[in-house]
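Just one protein chain is left out here, and the rest sit where they should.
Naming follows writing order (A, B and C), and every chain is counted from residue 1.
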Amino acid sequence: MARLTAPILRRSLSTSTSTSFFRGVFPIMATPFKPDESLDLDGFHKAVRFMADAGADGCTIVGVLGESNRMTDAERESLIKTAVAAVADAGRPFPICVGTSHAGTAATVALSQMARDLGASAVMVTPNKEPTPSSDETLVEMYKRVAAGCPGLPIVLQDHPASTQVHMSPKLVATIANEVPEVTCIKLEALPTPARIAALRQLWSTSLPTANPECTILTGLGALYGGFDMEQGTEGFMTGFAFPEILKAMNAAAQAKDFERAHAIYQRFLPLIVFEQQPGVAVRKELYRLRGLIESGHVRHPAPPKAAPALAKALKEQLERSFPGVDVTKPLPPELFS
Amino acid sequence: MARLTAPILRRSLSTSTSTSFFRGVFPIMATPFKPDESLDLDGFHKAVRFMADAGADGCTIVGVLGESNRMTDAERESLIKTAVAAVADAGRPFPICVGTSHAGTAATVALSQMARDLGASAVMVTPNKEPTPSSDETLVEMYKRVAAGCPGLPIVLQDHPASTQVHMSPKLVATIANEVPEVTCIKLEALPTPARIAALRQLWSTSLPTANPECTILTGLGALYGGFDMEQGTEGFMTGFAFPEILKAMNAAAQAKDFERAHAIYQRFLPLIVFEQQPGVAVRKELYRLRGLIESGHVRHPAPPKAAPALAKALKEQLERSFPGVDVTKPLPPELFS
Amino acid sequence: MARLTAPILRRSLSTSTSTSFFRGVFPIMATPFKPDESLDLDGFHKAVRFMADAGADGCTIVGVLGESNRMTDAERESLIKTAVAAVADAGRPFPICVGTSHAGTAATVALSQMARDLGASAVMVTPNKEPTPSSDETLVEMYKRVAAGCPGLPIVLQDHPASTQVHMSPKLVATIANEVPEVTCIKLEALPTPARIAALRQLWSTSLPTANPECTILTGLGALYGGFDMEQGTEGFMTGFAFPEILKAMNAAAQAKDFERAHAIYQRFLPLIVFEQQPGVAVRKELYRLRGLIESGHVRHPAPPKAAPALAKALKEQLERSFPGVDVTKPLPPELFS
Partner (left out) sequence: MARLTAPILRRSLSTSTSTSFFRGVFPIMATPFKPDESLDLDGFHKAVRFMADAGADGCTIVGVLGESNRMTDAERESLIKTAVAAVADAGRPFPICVGTSHAGTAATVALSQMARDLGASAVMVTPNKEPTPSSDETLVEMYKRVAAGCPGLPIVLQDHPASTQVHMSPKLVATIANEVPEVTCIKLEALPTPARIAALRQLWSTSLPTANPECTILTGLGALYGGFDMEQGTEGFMTGFAFPEILKAMNAAAQAKDFERAHAIYQRFLPLIVFEQQPGVAVRKELYRLRGLIESGHVRHPAPPKAAPALAKALKEQLERSFPGVDVTKPLPPELFS
């Protein structure tokens, strides 16, 4: 398959795959559209940069929340370029991870190469869905091909059956991480997540160690089960929740083994987390809008273009309940969580 | 279709359908099994009675959480008899609602007649799923047939696409409630619930009023969105959460329009609510077990027989976090929520 | 779990499971309903007996085509009794196989015991479907439990992903047949069937021999791929096609290794086979009606009650095209296929 783009210099953040930079908080970025559904690249630039300024450790673009399934390849290219440029002068490494899942493995490879060539630091890949479920061997092969097409490029294995309808056993996930050193992070979103994390940790410590000993596990699903995932041993969050500051505070407590403190923060903001992870991208984009990250929360057709009024109103009220007297359009000060 | 049982006297709680008794808190009961998977009828009797003693307003048996899909009709009969007997001397009316959903409409009618004849006060019915989605007309007709088979018996319309894979528009739900007076309650579990409740209320107040003006809306889904559903106008809860006392306190505040208080209770117990509603019946049964309601949390094959150890441990810890120093095996005292 | 029925003497057709009687043609019976949807037991008696008189080698009742998913357990009981009685004086052994698939394994066991106790000769069981696909181990265990509950009772393993949404690998099917001697027949309906039969035969002859060396493979899916299945080594048909005489002639030729003759018969009647296997039970029941097997082709709600007029007309015309001048209400004479 021909390359989608001319190769440009990759701004590599890690010179080898032996250390995973997937630790901490990686927001999954929504893609802002103008009301006519065209890309709002200025808004996207601003939103990505906000995450860096708010203390996130990197971000993931063009994922499910980013409405990647409703984009042309040319639009993917524009978004990657914009995100890479947005953090070029962030003053610290800020890895851009790009969702490159596709129904075809060769296309995933091509999209991953495009991301790499445009300066992305990693790609996120879900197992592809076939009318008859693929064998375990086929899914292992899929990740091997992505790695072979982009040697050394870190891969986030996203295990999210709710959107992929692909149900992988913990053993299969461990096998992929065992055979493909490029897999340096598991975005674990198969229910029930605490039990799955425990099962994966068990396999990693016994029969199926990771090829890359630095492979991490990050919590997704809007952080809904974050409090319980942390206890099982996660290295942070990769999810669309619009307040990385909260997740950062939770994760800092968890990494310091202060789980009671982590649970206290979790409980405090759980109503907002619960509300925000309701199905439909519109609620999440509305929260982005309320944070001032994007101008319009418009979602592309055929999805409903915006959150229902009842949801928008309830979200605004919950925001006030969660952050009384706080200006949420600015990065939240650390003392808020002390 | 022949009756499944000889008719016996129905202990009617309402002499007409003009008043819905579906207000307050109606736990959805798990079905206790012994480790050999046989019914634990003594345990079921005890659990149902506990709910009455804990202040619930009724309960629903043989639903999804009750593993009704893994039962013979004879077992359904035993469970209904046991539940009706358990509350016969409760000292107040305590309606037993019975899940009678079935892939065939005639079978739903037959199961509903059996429930009625055994003393149940109401039935809960989901729209039945066909390989090609049924037309709206077909689903309206389905509820009409249930009502025609059991005239005057209150019907709870359960709208739970996650388990039924039947997606009904708010307009269709309103149409059914408009054409079938026996529908006196909507168990609303289609996402996003706050928007769906608002849409239904709007239809009820304009073009499609309910045939039964007392028709209520109850929150399900383990109360996950309970805080936000209340604001849109619900009359209570019908869900499997093992602490009806908490839901009762939330609902009391909400009915008194004290939403800040309702939200405070919601937030306080939300970690437990979130944990408990994870997919799989096993976690919920384990919580039942920890409350002392049932002896064994065994789930029937082909489901995993019990909650994974990591989940059981996390649940126990959360329980201690939510109820420090409280004996949860007894009905919780009201002062706990003051 | 308590037995559903009092045990009565089982009319055992095989004193051991070492010989499979699943060779030849086993029609899957539709269940006739009266226009009010009640069971037409007289019609069912007549239809079952017709199959015996037409030369079938047994039949299967209460399967998908029999609308088993729309029945109460009591109705299943009536149908089994009727079928067993219908062939009691057939003058030769005519095994009645009963579909006992259920979402719960214990219920499958209970339904299987009921079938056995009422005189059925075998049961047909599909793997049960869970929201998260069951592991291979769980499905093997399921069949083991059915066998343990009914020792020695032959089991037909029905592999029909189109209705079950359970996708089993050939290796899993072979493993079940390897570990459960009661599995004496595979009703193979996973696409593409010729390749699956070849894969299964390969496994049986090498790494995973059947526990019961007499285990057979029968073609289903309305015989749509019958011509090609035969070549891969099948022992006959178990399907709802209303003309067992045609399948008998095809199978006789195939067993005699006269595949050209088998293909000629296949080609001759293929338009009818294609038409009849269109989704929806109604077309099949209409064909039953045209053969005079049942009085009404009524299908239970929520399915459409009868075949669309365009289909009924086209079916009638095809019948005349396939059988010019033949009275199809009588068993077809063998010379028709010579």
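Basically, a contact is a pair of C-beta atoms (placed from the backbone, for glycine too) under 8 Å apart; a residue touches a chain by one contact, two chains touch by 3 or more.
Keep in mind that this is a model prediction, so the values were computed, not measured.
Student: Which is it among A:Thr82, A:Thr105 or A:Thr193 that touches the chain not included here?
Tutor: A:Thr105
Student: Which of these touches the unseen chain: A:Asp73, A:Asp258 or A:Glu320?
Tutor: Going through A:Asp73, A:Asp258 or A:Glu320 one by one, A:Asp73 is the residue touching the chain not shown.
Student: Of C:Ala85, C:Leu270 or C:Leu290, which sits in contact with the chain we cannot see?
Tutor: C:Leu270
Student: Using the definition of touch stated at the top, determine which of C:Asp53, C:Asp136, C:Glu231 or C:Glu295 touches the missing chain.
Tutor: C:Glu231
Student: I need the residue numbers on chain A that touch the omitted chain, in ascending order.
Tutor: Interface residues of chain A facing the absent chain: 1-2, 4, 37-39, 67, 69-75, 102-107, 110-111, 128, 130-132, 134, 138-139, 141-142, 145, 163, 279, 300-303.
Student: Spell out, residue by residue, where the missing chain touches chain B.
Tutor: Residues in contact with the chain left out: 132-133, 135, 161, 167, 169, 191.
Student: Please identify, in ascending order, the residues of chain C that touch the omitted chain?
Tutor: Its contact residues with the unshown chain are 191-192, 194-195, 197-199, 224-225, 227-228, 231-232, 263, 266-268, 270-271, 274-275, 278-280, 283, 307-311, 314, 317-318, 321.
Operating definition for what follows: only the chains that are shown with their structure count from here on.
Student: From the C-alpha centre of chain A to that of chain C, how far is it in Å?
Tutor: Computed value for the inter-centroid distance: 49 Å.
Student: Using mean CA coordinates as chain centres, what's the gap between chain A and chain B in Å?
Tutor: A distance of 36 Å separates the two centres.
Student: In chain C, which residues are in touch with two or more of the other chains?
Tutor: 132
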